[in-house]
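First the structure, in the form of structure tokens, and then the observations on it.
Only one protein chain is missing; all other protein chains are in place.
Moving on to subunit A:
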Amino acid sequence: MPAQDIPVPQDPADALAAVAALRHLADRLEDAAVEQAMRAGWGWPDVAEALGVTRQAVHKKHAKRLIAAGVTLRRRR
């Protein structure tokens, strides 16, 4: 959707609620997408590059959760 087509709520309460909901949706999407990628055999550097963050950041945020879920993580190359 082009930026000019994104509706901007007129009520500040609606606009702020949209920000909170988008953040929550982005967090859920990130958790699901990182897990999907790691289950498909991606490595931390590739996931980090795709998200535009450092490898350390993505590892710190997701490693414990994925290990607890039994995902086999690729060793560093």
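Rule of thumb we're sticking to: contacts are C-beta pairs under 8 Å (C-beta built on N, C-alpha and C of every residue); 3 or more make two chains touch, one makes a residue touch a chain; residues count from 1.
Here is the rule we go by: contacts and distances are computed from a predicted model.
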| item | value |
| --- | --- |
| Chain left out of the displayed complex - its UniProt protein name, from "NitT/TauT family transport system permease protein", "D-alanyl-D-alanine carboxypeptidase", "Nitrite reductase large subunit" or "Ferredoxin" | "D-alanyl-D-alanine carboxypeptidase" |
| Subunit A, residues in touch with the chain not shown (by the definition above) | 1, 5-9, 13-15, 17-18, 20-22, 24-25, 27-29, 31-36, 64-66, 68-69, 71 |
